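Data block below; observations after.
A protein chain is absent from this complex, but the other protein chains hold their places.
The chains carry the letters A, B, C and D, assigned in the order they are written, with residues numbered from 1 in each.
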Amino acid sequence: MIEIQNVHKSFGQLEVLKGIDLTVSKGEVVTVIGGSGSGKSTLLTCINGLEPINSGKILVDGVEVHAKSTNVNALRQKIGIVFQQWNAFPHLTVIENVILAPRKVLGMGKAEAEAIAEKQLRHVGLGDKLTTYPSRLSGGQQQRMAIARALAMSPDYMLFDEVTSALDPQLVGEVLETLKMLAEEGMTMICVTHEMGFARDVSNRVAYFHKGIMAEIGAPAQLFGDPQHPETRSFLASVR
Amino acid sequence: MIEIQNVHKSFGQLEVLKGIDLTVSKGEVVTVIGGSGSGKSTLLTCINGLEPINSGKILVDGVEVHAKSTNVNALRQKIGIVFQQWNAFPHLTVIENVILAPRKVLGMGKAEAEAIAEKQLRHVGLGDKLTTYPSRLSGGQQQRMAIARALAMSPDYMLFDEVTSALDPQLVGEVLETLKMLAEEGMTMICVTHEMGFARDVSNRVAYFHKGIMAEIGAPAQLFGDPQHPETRSFLASVR
Amino acid sequence: MFDYTFQWNQALARLPRMLDGAVVTLEVAVLSMLIGIVFAMILTLMRLSDSRPLKAIAATWIEIARNTPALLQIYMAHFGVASFGIHFSPFTSLLIGITFNNAGYLAENFRGALKAIPDTQARAGRSLGMSSLQSFRYIIVPQMLRISFLPMTNQMVWAVLMTSLGVTVGMNTDLYGVTQDLNALTFRTFELFAIAAVIFYIITKIITLGARLIASRLFRY
Amino acid sequence: MFETSLTAADFLFLAKGAGMTIIVTAISVVIGTILGILFGVIRVQLGAILSAPLTFFLDIFRSVPLLIQLVLANAFLGMVLKLQLSGFFVACMVLSLYTSAYCAEIVRGGIDAVPATTRRAARSLGMTWVQDMRHIVMPLATRVALPSWIGLALGVMKDSALVYVVQVTELLKSTQILITRLQEPLFLLLICGAFYFIISFPLARFGGYLEKRWSND
Partner (left out) sequence: IAGAAHADKLDDIIGSGKLRCAVVLDFPPMGMRDDKNEPIGFDVDYCNDLAAALGVTAEIVETPFPERIPALMSGRVDVGVASTSDTLERAKTVGFTVPYFAFEMAVTANNETGIASYEDMKGHTVGAVAGTYEAIALEAQVNEWGDGTFRPYQTQADVFLALSQGQLDATVSTSTVAQATVNSGNFDGISVVGKAPFDTDYVALFTNRNEYGLLNYLDLFVNQQVRTGRYAELYEKWVGGDLPSLVVPDVYR
């Protein structure tokens, strides 16, 4: 369970998150939508402790992420994250990308790590690209590799930050398919996305962010069909 | 009048133009369409002598472009050319870009050159950008500046090589407008383009290039309405 | 006008000794590079650290190394520090001088290389649960070394050329030192130094070609 | 901290050495840059194969220790060709060629950085090769090359410390002469180092600043 409790976060003078409350239960898929700069990415990086927060609390399985005593590296093993920019490690082959963290962080043996990596890569449809370098992959393939890389750590939670928005339109589908598959397998996920169709089809709840505030949250049918907040309404109108 | 007579041109082993014949009369607008690599750009760079040819002849107003005795620099003053890639001189302001050639090539005085440059820039709608650097211009503005720069040499002919294909869709219109205006003013033009609408509306004749051969040429209505060559048909089908 | 008589056999008879000198030259250059890379890494980390004194020390080292003559640095490593009662042999002094110089230039290269690596790379590593040291070691450093491989090759060439400055601190076993000794014996200045020049040229060519080979094998991405 | 027997005359002596360093550097950098531009343009113009002999010749200056270049040039010009040349002349000549070898690389890089399409645009406006070079290529290449060129000029200044082997008394040699008499190696070496640093550091910083500024637009 991920519990976000009244989280405030500023970059210098700029308050980016102005008191966010959100609880994501096991097996739930929450989609986050909202305008540029509304703080969506920031929230995700706070959840896995890549950014400090100013006040409030974030608990992952009851462990407070930003507590001094918390071992964030261990915590992050539970939380996979995939970013908008493809973050393939360019100097490693696809399979080396995937086994690096299991080997160095979990201390897995080479054979074991490779077995897991192969399984995950086949899972996302990259079974035939194991020894390719990322520069030879399309953007969509790179994103799927990044997903496999995160999955290889056997995370309990996955965070996705606009994983399709830097892709050519024809590549978006393959990545969304992968996400859908994960959701169906019962992975707990928070997805920041601009793909409204995806949000509607896959998520249990959709949250709308506006200027650092979670303006509205609800089941997709409710939020898309009958948005309460005027900002939500105008945002939805603009993206359609 | 531009007369192209059985021109052959190779890059190393690769024969790019395989015997092209084309005569463009004063005041005529000829559009060239065709697949990638079919030799369209190469033909334009041969016309103003930027590339040598292997056999055949190109005559501009009766002067043979590739004859040893021809002063190509003088000849090029008659022929303006604008390329697909924006070729602004980045270290010069817009007006400096435009007056450079008139001053250095035609030996014009500063005041005179500036007067002409201003006129041409206003003509293409950049009257308010005179002292801006090209890096501050949008792609469309850069292309229009390139057109003004060519026009400032008072050319008799203008060659355009896919001047809109590197532009964002919303910027294409403004450049095509400029071309249309030039055509209406009676400029003799050869335009390589992928904009079929433009080709249909503006040109007197449309030529279809296929693998170094001018497969078909005719009035737009004829070529678009009733293409003779099977390749033309499949090309037109693919771009629509 | 051309009445100088070349006595190549006189000089060529000494070729074996000069080749021994070339080995020492290479030894100094390689050692100074290896140690220099380690120090450059440390300097780079110091620069990235939040500690002001560490930053200042790193910056001072780098700027002095880059803004004073290598000859002065080597001379300083021998005669300068001896004023504090610290004595280094000519070999060590030369090694220290060149290493100091290498580390300064390399650290500057590394900094440029780091700038070229998007910081999302480190983030990606961290978010997989790697410690900051792990993500530096496994993700940043390999990419950094690739980007600065060419500058490193150039620095290696300079290190070889810099060994010629060892004579000023009493070094006489390296290629230049040997050549100078032989010159004192025979005074066949032109012939001896011409041969030394050829050997130096060959060494640097081997380094650049070797580096290209290594790069093509190492960096396949 | 320092008790020194350095006199005003000694400082003057050092200043003379520093002056020599600056003069040798200035002459070499000016001549070397002119030659370097020439060589660089020739290399670009002729292409890799035709300019191979020139490339090889210039490569020698970057592959042989400067000390040996100086000794060899001195021995060759004097002993073999029997030319009566001053050490100053030999120093400037060798350093100029040395500079030109590096400068040619910088110039080549700068010219290569000018997009071919930009040059085509210039030529298609009727500009001659020379006009294209003068008004388009050189201004653009300069932006790419200037930071490296500043680095080169400073490098030559530091390397000019080696011209003592052809009997030119520049700054470091002057320092050594004073060390001989005064026996204050550390203090004198620090003064000498400070001089190089004071000239080199701000200029190097300026080069870095230019690089940053120009790479942004």
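Definition applied: contacts are C-beta pairs under 8 Å (C-beta built on N, C-alpha and C of every residue); 3 or more make two chains touch, one makes a residue touch a chain.
Being a predicted model, the structure only gives us computed values, none of them experimental.
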item: Given C:30, C:82 or C:117, the one touching the chain that is not displayed; value: C:82
item: Residue among D:9, D:49, D:116 or D:130 touching the omitted chain; value: D:9
item: Of C:154, C:186 or C:208, the one touching the omitted chain in the full complex; value: C:186
item: Absent chain, residues of chain C that touch it; value: 7, 10, 78-79, 82-83, 85, 87, 89-90, 167-170, 172, 177, 180-181, 183-189
item: Chain D, residues in touch with the chain not shown (by the definition above); value: 7, 9-10, 13, 71, 74-75, 77-79, 82-87, 90, 164-167, 169, 176-183, 185
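Going forward, only the chains that are shown with their structure count from here on.
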item: Of all other chains, the one whose Cα centre sits farthest from chain A; value: D
item: Centre distance in Å when chain A and chain C are each reduced to the mean of their C-alpha atoms; value: 46
item: Euclidean distance of C-alpha centroids - chain B vs chain C, Å; value: 54
item: In chain C, residues with contacts to at least two other chains; value: none
item: Of all residues in chain B, the ones touching two or more other chains; value: none
item: Residues of chain A defined as touching chain C within the complex; value: 45, 48, 50, 73-77, 79-81, 83, 85, 87, 89-93, 100-101, 104-105, 133-135, 146, 149-150, 153
item: Residues on chain C engaged by chain D in the complex (per definition of touch); value: 1-4, 63-64, 66-72, 75-76, 79-80, 82-84, 157, 161-165, 176, 179, 189-190, 193-194, 196-197, 200-201, 204-205
item: Contact footprint of chain B on chain D as seen in their complex; value: 115, 117-118, 120-128, 131, 135-136, 139-140, 143, 217
